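Could you have a look at this structure, given as structure tokens, before my questions?
Note that this complex is displayed minus one protein chain, with the remaining chains in position.
By written order: A, B and C. Residues from 1 in each chain.
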Amino acid sequence: MAMYSKKVMDHFMNPRNVGEMENPDGVGEVGNPKCGDIMRMYLKIEDNIIQDAKFMTFGCGAAIASSSMATELIKGKTLEDAWDVSNKAVADALEGLPSIKMHCSVLAEEAIHKAINDYRQKQNLSLWGEKEEEKPE
Amino acid sequence: MAMYSKKVMDHFMNPRNVGEMENPDGVGEVGNPKCGDIMRMYLKIEDNIIQDAKFMTFGCGAAIASSSMATELIKGKTLEDAWDVSNKAVADALEGLPSIKMHCSVLAEEAIHKAINDYRQKQNLSLWGEKEEEKPE
Amino acid sequence: MQNNEEGQKLVYMDHAATTYTDPEVVNAMVPYFTEYFGNPSSPYTIAKESEDAIEKAREKVANAINAKTDSVFFTSGGTESDNWAIKGVAFANKNKGNHIITTAIEHHAVLHPCEWLEKQGFDVTYLPVDKYGHVNVDDVRDAITDQTILITVMFANNEIGTIEPIKEIGKIARENGVYFHTDAVQAIGQVPVDVEDMNIDLLSLSGHKFYGPKGTGALYIKKGVKIDNFMHGGAQEKQRRAGTENVPGIVGLGEAIERVTSDIENHAKRMQALRDRLINGLLEIPKTHLCGHPTERLPNNVNIVFEYIEGESILLMLDSYSIAASTGSACTSASLEPSHVLVGCGLPHEIAHGSLRLSLGKENTEEDVDYVLSVVPNIIERLRSMSPMATK
Partner (left out) sequence: MQNNEEGQKLVYMDHAATTYTDPEVVNAMVPYFTEYFGNPSSPYTIAKESEDAIEKAREKVANAINAKTDSVFFTSGGTESDNWAIKGVAFANKNKGNHIITTAIEHHAVLHPCEWLEKQGFDVTYLPVDKYGHVNVDDVRDAITDQTILITVMFANNEIGTIEPIKEIGKIARENGVYFHTDAVQAIGQVPVDVEDMNIDLLSLSGHKFYGPKGTGALYIKKGVKIDNFMHGGAQEKQRRAGTENVPGIVGLGEAIERVTSDIENHAKRMQALRDRLINGLLEIPKTHLCGHPTERLPNNVNIVFEYIEGESILLMLDSYSIAASTGSACTSASLEPSHVLVGCGLPHEIAHGSLRLSLGKENTEEDVDYVLSVVPNIIERLRSMSPMATK
């Protein structure tokens, strides 16, 4: 069980971009308190580019680290590129997650998608669809 | 399993009265090679007194020690007293036997009885009957 | 005990998970690895040392629980003892009945054998517990049918520390001619255990919960109890438990149980003082609740839930302060379900995830407690400041 990479521990102990955001342009919340994790992601978007991202997370070390890493990965990206940040990309950037914790990175991907679509909805843009899940190896 | 008293080991390693006897007055053989023990006991009897006793035994340490001790106990005794040497007396004289080895002392008692009755038969005397077995505690 | 990289002494408060093996226990074991290594079943001299050592250890275990020496059988741990007791009684008595009574908050080493037996045609009643984790004695009585062959109720719960009414349950079992097993894995060394006085027919214990070695345990089987073997094979343990005896382990188990039960009252008093200091300090943090019974609990058990946050992240932060503890959160279980014990006590899932168990041991001091109390509030605040639930 003592299983996290140094990178995970770093992002857990010193999470980047944690906190509420005033007047976000998009918000996405995923997860379920019954299952022990909720992730809420806030985006500040200008010219189709993610200027700022913040998160609030209830969950385990992997959930917090995934939130932190995901916000880092999407900052400065276009919405299209941010949408393409996969759970695997988050996990890889964290130098891996234990297999029973991979769902935390999935939550992060879903939270990004939800926040982007929240923004698109507010802008009266069409919602983007989920791509096929990558099959686990 | 490493279980024998010093006395048993002494009578096993240095058995008393072992060997064949020329022209014995009584011989008793008990046991069964299939079960791993045979005890043969020889008596030299004069004036109703056991002048000499010898044994030959195929069996475990307890069987050999019981044979040795039994011959020691009956030497010099009247036939009546020898008959009364119980398996418990043999075991006690050996400072105890492990419970799964008590049957060896029973064999010794039976061998004495058989040898005495062999003598009595040869003398055309009535055979003595087995007394009730002492109940094991 | 170790210091971590920064030189902070490890404050280990997870004794309910496992203890270190007492160095003096290890010393007692070592000669049986290399010197007195004989197989106790052998008839030669060096094997006698092993055999004698096992019998001495058996006496020590028997003394610790007020049992007859020949009613104690060595196993590979608490799990094996539980499996043996439950499956062994079930299979041996299936002609008499197929019903087993247990509780919803047993250790998995009891629950999973019961569930497996259900697949083999047995019926199991899982009694509920109240919010403190107590099973109701009347519920036990009412659950008995003419098919009931076994009642198994743990002595003390491993997560919340609640001590069950063992003696009363044992009395009911005896009145109804039903065997009574108790998993006392957490109780040994914490509270007095007396199989005679408490009407216990079978009792499980595990060495590594009281400074003995891992992979050692024992099952007490009252004379006359009808029970199948579980480990079938050689003639060891009077033909009741096969397998070459783990001589060093058994020696360690005996040594450890003797030490831990020899001064149990004073030990318990000391633990209880530390426990209550911890509980009171932690309950000053807002939105925080004690799990388990406030007084009828193991003297070394603290279990607190913190609303809005999740247990594993508490543990990781504690670890960074060199504090070792445990949680009932799903995130540390392979099942991804929060602790069945906390849920069994009626805690909602989202709150059950925020549990923290601190289980004390003999090397813990008041300084350790104060150190923990100086660290936890900050951790809770930090995690709550990240939690969307705290601010909703």
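Please note the rule applied: contacts are C-beta pairs under 8 Å (C-beta built on N, C-alpha and C of every residue); 3 or more make two chains touch, one makes a residue touch a chain.
The structure displayed is predicted, hence computed values, not measured ones.
From the set C:10, C:143, C:264 or C:373, the residue in touch with the chain omitted from the display is C:10, counting the whole complex.
One chain of the complex is left out; on subunit B, the residues touching it are 1, 4, 9, 12-13, 15, 18-20, 29, 33-40, 55-64, 100.
Touching the omitted chain from subunit C are residues 1-2, 4, 10, 12, 14, 17-21, 23, 26, 30, 33-35, 37-39, 41-47, 76-80, 82-83, 91, 107-110, 112-113, 115-116, 120, 206, 208, 213-216, 228-235, 239, 242-249, 312, 315-316, 318-319, 322, 324-326, 332-335.
Throughout what follows, only the chains that are shown with their structure count from here on.
Farthest from subunit C, judged by the mean position of CA atoms in each chain, is B.
Centres computed as Cα averages put subunit B at a distance of 55 Å from subunit C.
For this pair, subunit A with subunit C, the centres built from the Cα atoms lie 40 Å apart. For subunit A, residues touching at least two other chains: there are none. Shared interface positions of subunit C, i.e. residues touching 2 or more other chains, are not present.
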